[in-house]
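Only one protein chain is missing from this complex, and each of the others stays in its spot.
In this document, chain identifiers A and B correspond to the written order of the chains, with residue numbering beginning at 1 in each.
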Amino acid sequence: MRRALLAALTVAAAAAALVALVAGWQQEHVIRVRATTTTSLYATGLLEFLEEEFKRVRPGVEIDFITVGSGEALRRAAQGDACLVFVHAPSLELAYIRAGVLERGAIFAYNYFVIVGPSDDPAGVRAAASAAEAFRRIYEAGEAGLARFVSRGDNSGTHVRELSIWRAAGLDPRGRPWYVERGAGMAETLVTASEMQAYTLSDIGTYLKLKREGRLHDLEVLYTNSSELINIYSVYLVSSCAGEEREVAEEFMEFVVERQDLIAGYGADEYGQPLFYPARERLDELKRLWWSLAEG
Amino acid sequence: MMAMRLLALEDVWYSYDGKRWVLRSATLSVSGGEVVAVVGPNGAGKTTLLKIMGLLYRPQRGRVLVKGVDAWASRAAALRLRRSVVYVHERPIMVRGTVLDNVALGLRLRGLDGAEVRRRVSAVARALGIEGLLDRDARKLSAGQAQLVALARALAVEPDVLLLDEPFANLDEEGREVVADVIRGYSREGRAVVVVSHDRSVLARVATRWVRVRDGRVEAP
Partner (left out) sequence: MEALTDIVLRSLWVSGSATLLSSLWSLPLAYAMAVSRRLGLLAPIMEALVGVPTVVVGLVMYMLLSRTGPLGFLNLLYTPYAIIVGEAVLITPVIVSTAYRVIRRSVETYGELARTLGAGPLQAAALVLSQSAPGLAASVVMGFSRAIGELGVAFMVGGNIAGYTRTLTTAIALGVAMGEYELAMQLGLVLIALTLAVSLAVRASKRLWE
């Protein structure tokens, strides 16, 4: 009797698993577009917001965001495993454009990187006249044992930018005891900086989000809003992308570029300031800055 | 009627590890109607001998003939002939389920139909006096009961040669008498039984022939 019950249960479980498997296969046909994106961009919620708006005018599609660092986002595109790429690392982008991986692209938004650090600012970053000078001050304070710096260390757009600022300052902090290579995403890096009372470079969106959630004690924006800290977000179509996925990808790219009004207001209610600025009004200037970042 | 030679070992050598020979040039033949008693000191190779006769182990050298056919000439032959020689372990192995499930195991493996299975199970159960146990959980039997069940399981498939390893070990006097009767009766049907045991008094009641295993050889006692 018990044996029969058990056998029946086993059969039922196996049948249920099978049905679930089959049901999974028979999902209604939607066109899926694979898009790799940087963590900082995804974490703000902007991309999913844009996807929702896009799906209103173009039902029956799904944009699958795969959230990784800019380096990996591009690498995956090169492998043929993405159709769209949302990134903010001009020098990496240029390399992949030249390699023929990326076909067409557009700058759709920008904001500024911020140098954040402890409010007592032992390195005196607040008084710096440029980002390079701010980094030089951190370097000196670090050598004097007064400050530490936490680097993403993950080949992300933010990391690439940080390294280019060190280069502009003529310094190489790698291997110094006060220079911490975290190897993690922006949020984790910010939390680490907060825990260690250290400086770091962050995108404004992730910083504001974590600050508002009370995750960052005593970590403040000490330097920002100069064109040298501009953070340019681009979207690219990947050359290997084909078929209906490509059609939808092109539509979504167009939508993102066309509807920059959606970007302009995003996050203003929540964070008291917009997280992104639409690229449209300053496009020529942004292109010029993009090239200097890409080649510099 | 001349008794048929049912099982024969010819110059059989066997080693578990490839280094030490447990059996060395063992030769023995068993005919219908015989009850062969196998004695010998512990570790002499008695169980190994029985398992080779039961086609469970394949000897490295020598031949095992079942009804005149070389059993290890092919895999298929060994599989087919194994059905006519059944070895019963010294320590009975009970599968999950009732005593009935256990006694019927060999019959079900042969794909016999339900009615035939029931007929044979009740016949052997009656012969061994275990009808009352058939619905019991086979894993909750005493050692003696389990031994009778294991014997019943072997008898049910009616092998030509029955190979019993210490079948009296866990039994009381009454149980030994029952098993001895069954062994005698089985050999009278023209089949053969080979018994390994330390219990010489009960062996004396059933044996038609004695052999001794010593240093991996089979000798006359």
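Criterion: a residue touches a chain if its C-beta (ideal position, glycine included) is under 8 Å from a C-beta of that chain, and two chains touch if they have at least 3 such contacts.
Keep in mind that what you see is a predicted model, and the values were worked out from it rather than measured.
Undergrad: Which one, B:Arg83, B:Arg136, B:Arg184 or B:Arg212, makes contact with the chain that was left out?
TA: Of these options, the touching residue for the absent chain is B:Arg83.
Undergrad: Taking the full complex into account, find the residue in A:Glu53, A:Glu140, A:Glu188 or A:Glu251 that is in contact with the omitted chain.
TA: Residue touching the absent chain, from the options given: A:Glu188.
Undergrad: Which residue from B:Leu6, B:Val117 or B:Val157 sits in contact with the chain not drawn here?
TA: For the chain that is not drawn, the touching residue is B:Val157.
Undergrad: Just checking the interface: what residues of chain B touch the absent partner chain?
TA: Against the left-out chain, chain B lists 54-56, 79, 82-83, 86-89, 93, 95-96, 105-106, 109-110, 153-154, 157.
Undergrad: May I ask you to list the residues on chain A that touch the chain which is not drawn?
TA: Touch set of chain A with respect to the missing chain: 2-3, 5-6, 9, 14, 17, 20-21, 24, 32, 34, 39, 43, 48, 62, 64-67, 79-81, 184-188, 190-191, 206, 209-210, 213, 215, 240.
Basically, only the chains that are shown with their structure count from here on.
Undergrad: Centre to centre, by mean C-alpha position, how many angstrom separate chain A and chain B?
TA: Computed value for the inter-centroid distance: 75 Å.
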